[in-house]
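Written below as structure tokens is the structure these notes are about.
Removed: one protein chain of the complex. Kept in place: all other protein chains.
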Amino acid sequence: MYAVGVDIGGTKIAAGVVDEDGRIVAKLRRKTDASDSASVEHGVVEVCRELAADHEIGAIGLAAPGYVGADQATVLFTPNLPWRDHPLRANVQRQLGSLADGVRIVVENDANAAGWAEFRFGAGRGVRDMLLLTIGTGLGGAIVIDGRLLRGWAGVAAEVGHMRVVPDGHACGCGHDGCWEQYASGRALVREAKAALVNDPDRATRLLELAGGDPNHLKGPQVTKAAREGDPLALELLTTLGRWIGEGAASVAAIVDPALVVIGGGVADAGELLLKPAREGFENQLSARGHRPVAEIAVASLGNEAGIVGAADLARTV
Amino acid sequence: MYAVGVDIGGTKIAAGVVDEDGRIVAKLRRKTDASDSASVEHGVVEVCRELAADHEIGAIGLAAPGYVGADQATVLFTPNLPWRDHPLRANVQRQLGSLADGVRIVVENDANAAGWAEFRFGAGRGVRDMLLLTIGTGLGGAIVIDGRLLRGWAGVAAEVGHMRVVPDGHACGCGHDGCWEQYASGRALVREAKAALVNDPDRATRLLELAGGDPNHLKGPQVTKAAREGDPLALELLTTLGRWIGEGAASVAAIVDPALVVIGGGVADAGELLLKPAREGFENQLSARGHRPVAEIAVASLGNEAGIVGAADLARTV
Amino acid sequence: MYAVGVDIGGTKIAAGVVDEDGRIVAKLRRKTDASDSASVEHGVVEVCRELAADHEIGAIGLAAPGYVGADQATVLFTPNLPWRDHPLRANVQRQLGSLADGVRIVVENDANAAGWAEFRFGAGRGVRDMLLLTIGTGLGGAIVIDGRLLRGWAGVAAEVGHMRVVPDGHACGCGHDGCWEQYASGRALVREAKAALVNDPDRATRLLELAGGDPNHLKGPQVTKAAREGDPLALELLTTLGRWIGEGAASVAAIVDPALVVIGGGVADAGELLLKPAREGFENQLSARGHRPVAEIAVASLGNEAGIVGAADLARTV
Partner (left out) sequence: MYAVGVDIGGTKIAAGVVDEDGRIVAKLRRKTDASDSASVEHGVVEVCRELAADHEIGAIGLAAPGYVGADQATVLFTPNLPWRDHPLRANVQRQLGSLADGVRIVVENDANAAGWAEFRFGAGRGVRDMLLLTIGTGLGGAIVIDGRLLRGWAGVAAEVGHMRVVPDGHACGCGHDGCWEQYASGRALVREAKAALVNDPDRATRLLELAGGDPNHLKGPQVTKAAREGDPLALELLTTLGRWIGEGAASVAAIVDPALVVIGGGVADAGELLLKPAREGFENQLSARGHRPVAEIAVASLGNEAGIVGAADLARTV
């Protein structure tokens, strides 16, 4: 059975028709206006219609960038869209009209969708207990326990980015201080890189050059590029980032004990430059190390399409 | 069907015959020598024999104070007993001889056993997603997700006490720094109380009196007693402890999203003096507060027998 | 002998003629354009000329908002003006022409100037060892040791706001993390108040009202106003701020051991609402408490004019 997966972002929608082996057989993209809730919903409905025109669809999975309720229907809260207790499933269902007849529609958190895709078809194939970290600008997560997605009581489990790792630490957009996201994310990497431009100008010449001479233009991929070239400061920045990823993952592991930690998102492009310190940080902080097996840490394999694939599969199978 | 639950501690074994409603119908205690592994096992076998003499037993659950493998048979590591990769189930089974025929024997972590008991028959009845914190000298945990005990890949999930809450924080017996256990446990309460005797002697007169004039004799229950009398310093100490419990629980909630946090162990005797600040700390740190339901925090209801009841029930039913 | 004191701010210059008892006998203000270094200097020269027209001047003290070199002539760095290794004294001297003949001109850090004024004529009269904390948007400091202003080897002593109090803590404008300024300043107060509007909306109604309904308009004095009315959240925010002030001051006291800590700047308007928790935080953290006298903590008495008075006096007497 085909299912549609829709990955709803702040500025664009990506959607695809996904078969039972996790393959995308058709794909669409659409720009949206994040400030206009109706336009976003309208975009979702349109891509579904368009994809359903050419394929027989049995289920639709909507991956939303925020907190999704336990009903798998309501978006409780999104930082980047004006949705609060928003009945996304009902709205989409209504607008789809007869097209929705007999079609199972579910709403999922986008990181959960991506994590599920990696578990079913990607880096997590073959394990039963997995932690996905999606490290882009922010830090999202998904947890699979004994082959089942962990949603939690209220639907908001696996918000790993908001585990506090430093009391009175860096201010987080969520209103709290010291959230893991502020230490293990692209935003953290850029913040520390910009600080180095101030504090360590002699060693930051390559970074400044890659930023076109303007510290404000520095972006995460430039740090990765410099690190690949061997730039010592950039390597140090990735090492620090990796260490925070690994050390935080050790705290999550103390709670859910996964067999595998999969690292996805744009930051994962740094590959071993990031994974090596992440593994070191993880092992150094792992409770009862030496008396337990140590989880592996690997890079995600499905790239940006994980959200589409996972949302579709969750709608179909779970 | 009756099951035996055996709660193996550092210095004693407590065991009981438990019926399907979680009632203990017979009970035994035995002192042990923690340094002598064989004597501990021998004690386990003896109490099982003795209880089986008067009751027909279908299952035996052994609650061990340490890391238990995913096989529910091996003790990977215990801080207080000399067990490392120790085949507890096989040893007990062999010594029980024919008595073990047809009897399911499982080994469980003791906090897991206690948490399961609270979930099935105690403070957690009626919820599906629960976090138990056992706060005695140390801090143990158990997690129930959608009605199932979370054991993890290697069997060592829910070791919440070793989530790091303060980088470079208090040294933990586990060899790491800043583990939650060093902030949310009886040991933490006593450490801070002793520090107050040094730093704040004018306000510590009642505590010193309860300790018989000797700071080294100060114990957690004395702090609770002073707090109940209204002693301002003792109240402050419990408030600080409660805050750490609640704030840490908010981090765990960011990961597993429970409906209920149950607080057991000796420290829970402080009741509302502890729960009030724990609730405040929890709510203050809860991610997306205001956009999600807030888990309840309650005291455990089964007391010291939770380990026996939970071990027996897990052996029988899971 | 009269001396002129000039307090150079980011957006304005305040200047006065100061007599030997620290009294301002004439006063001027001038707006400036912080982005235009020449205009700022021109303003300084103008106010000096104008004040010198009516009074015989023996010395000129220039209080600059930044790092001043040990030569008391060069501004090494200012965050809010484009001065880097800037020869402020030489420039002003040259532009003053013959007016500068026989007139001692010195450049001082503005917090140092304010601290000196409090020491000589304000809250610090009668003590020999004093710490001034100027708590406005940021956190500045001045230290007097045995009756002498502490300038340090390079002229940049008493930059207390950049003592690190939380490793990996809040990002500071200086490029580092966890500086005391990020916990003990008006900026910290407003940051925490805004976070409370997000995390604790039920208790934040009065603060939101004072901010005219817009969280972005919330200012420190509104928090102080609400606290004076008895608003529990505002009181809590000031208590937290006061605690950080006191605890940080205890660390400074471990190093310089002052008899008195004077708290000035706009935040000091909160008076005892701030000083009480500051004293508690200070005493709780004070090393060897009980075996040493405890420094007093008092509010500054000279208000905004301290910079003028101190700069003038330093130019004349030191």
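Here the chain labels run A, B and C in written order, and each chain numbers its own residues starting at 1.
Following the convention adopted for this analysis, a residue touches a chain if its C-beta (ideal position, glycine included) is under 8 Å from a C-beta of that chain, and two chains touch if they have at least 3 such contacts.
Worth saying up front: this structure is predicted, and the values here are computed from it rather than measured.
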For this session: May I ask which residue of B:G175, B:G212 or B:G303 touches the chain that does not appear here?
Result: B:G175
Problem set entry | Residue, one of B:S37, B:S185, B:N199 or B:Q222, that touches the chain absent here | B:N199
Exercise. Of C:R89, C:R120 or C:H162, which sits in contact with the chain we cannot see?
Worked result: C:H162
Seminar exercise, completed: Omitted-chain footprint on subunit B covers residues 166-171, 174-177, 183, 191, 195, 198-199
Seminar exercise, completed: In the full complex, subunit A touches the hidden chain through residues 167-168, 198-201, 284, 289-290
Exercise. Which residue numbers on subunit C touch the omitted chain?
Worked result: 67, 76-77, 84-85, 127-129, 141, 143, 145-146, 148, 150-160, 162-167, 174, 176, 179, 247, 250-252, 254-259, 285, 287-288, 291-293, 295
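Definition applied: only the chains that are shown with their structure count from here on.
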For this session: Per the contact rule at the top, check every chain pair and give me the one with the most C-beta pairs in contact.
Result: A-B
For this session: Would you identify the chain whose Cα-based centre sits farthest away from the centre of subunit A?
Result: C
Exercise. From the C-alpha centre of subunit A to that of subunit B, how far is it in Å?
Worked result: 34
Exercise. What whole-number Å value describes the gap between the mean CA coordinates of subunit B and subunit C?
Worked result: 51
For this session: Report, in whole Å, the distance between the mean C-alpha point of subunit A and the mean C-alpha point of subunit C.
Result: 45
Seminar exercise, completed: Multi-partner residues in subunit B (2 or more other chains touched) are 167
